[in-house]
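A single protein chain has been omitted; all remaining protein chains appear in their positions.
Here is chain A:
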Amino acid sequence: MNSKALALVGGLMAATALAAAPAKADVKIGLLGGVSGPIAAMAPSMVEAAQLAISQVNAQGGILDGEQLVGVVGDSACNPQGGTDAATKAVNIEGVTAIVGPHCSGAVLAAAGSVTIPAGVVLVTPSGTSPEITGLDDNDTVFRTVPSDDYQGRALARTLKEQGYDKVAVAYINNDYGTGLANSFKSEFEAQGGEIAGYAAHEEGKASYRSNLAELSSGGAETLVIFDYGDGTGLTLLRQALENGFFTNFIGGDGMKSDAPIKELGAENLTTFFASSPVGEKSDALDTFNEAFKGAGGDPDAIFVTTSYDAAFLLALAVEKAGGDKAGVAAALREVSNGEGEAILPGEWEKAKKLIADGTAIDYKGAAGDQNFDEAGDVPGTYALFKVEGDAFAVVSEMK
């Protein structure tokens, strides 16, 4: 870099140093979101949900010794360039204690790799679903409140094996969704001792999949697992498999749980069709959150708002528990959500604060689920297996 540029950097740095000097007593949490970029439409609600948690904390006595919790919004732009830039500013310029976000997996991986892990700042992403985040060498500082893409495939594999399916064929659509699900399903099913008798990707939008199906069924499996969309190619695949009797049982991923197969093929033909899907787990926590978020002018049905809220509230609890010590936040985060202790629902800050002060163990029950982290900092999703009953889907069993 030449000297002119250096001088320029120096000058501008000095200017900002003077400009940004808010009150020292505040505890700051970074809210990094894809404000600009491909998910710009989703990001504002997610940030609002996190802000709701922060305003609840402040309304109920504040954090630590009555200090204010402040959410510093940063634009991670849904790409690694923006993610690292926003994280660097949050950690170094704003001096945040912990970070909610970034929103997109690529930004999470980059921000964690180059900023938060080296700096030892806890990062909780509400929407980074990439399985790669699980395997990060993160000194236990990277968490998420949304299940990994891997989870559904593995849970489905375990459930099927438990229910006595030993030999299946897998057909999946050739994109991120289908490939990710199929890969995780296959490795878990084989690890559980099952046999994959056919495993093939198919391109979407073709008129006939009979040759694909014939090939898959030649392995001798009675059951076909389909990772595809029920109102698209998956429907064609299912129809042709039924018409030609290639398989007797059919299992779908969450994309297959659509009304289209029931309308088009008739419930009476789908008695051997099951689909896995995330369950909007009815809980008091969710109702409490929905009401509060509606009251704050937000839309509780918007995507990832529950996970964003949980991430912010959990971090506030962890900061309180750790006594404001940045290095202790990760350990405290596990303590406030390990499934043991007095239950804390969304918004119950005052109660939680008192319990923490008394040294009583607490357990946060989040709007999006119980949010009990596993060793990698991931949370399990809540999925169930559905069957067709009448003109709709009904739960057969929970998936573990």
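Rule of thumb we're sticking to: a residue touches a chain if its C-beta (ideal position, glycine included) is under 8 Å from a C-beta of that chain, and two chains touch if they have at least 3 such contacts; residues count from 1.
Everything below uses one rule, namely that contacts and distances are computed from a predicted model.
Enquirer: One chain of this complex is not shown here; going by its UniProt record, which of these names is it: "Quinol oxidase subunit 4", "Branched-chain amino acid ABC transporter permease", "peptidoglycan glycosyltransferase" or "Probable glycine dehydrogenase (decarboxylating) subunit 1"?
Expert: Checked against "Quinol oxidase subunit 4", "Branched-chain amino acid ABC transporter permease", "peptidoglycan glycosyltransferase" or "Probable glycine dehydrogenase (decarboxylating) subunit 1": the hidden chain maps to "Branched-chain amino acid ABC transporter permease".
Enquirer: Consider the whole complex, including the chain that is not shown, and state which of A:Glu162, A:Asp176, A:Asp284 or A:Asp374 touches that chain.
Expert: Spelled out, the listed residue whose C-beta touches the missing chain is A:Asp176.
Enquirer: Return the single residue from A:Gln56, A:Thr84, A:Thr97 or A:Ser337 that touches the missing chain.
Expert: Only one of A:Gln56, A:Thr84, A:Thr97 or A:Ser337 touches the chain omitted from view, namely A:Thr84.
Enquirer: May I ask you to list the residues on chain A that touch the chain which is not drawn?
Expert: Interface with the chain not displayed, on the chain A side: 1-2, 4-5, 8-10, 12-13, 16-17, 19-21, 33, 35-37, 43-44, 47, 51, 71-75, 77-82, 84-86, 88-89, 91-95, 104-107, 109-110, 113-115, 118-120, 130-132, 135-137, 174-176, 179-180, 183.
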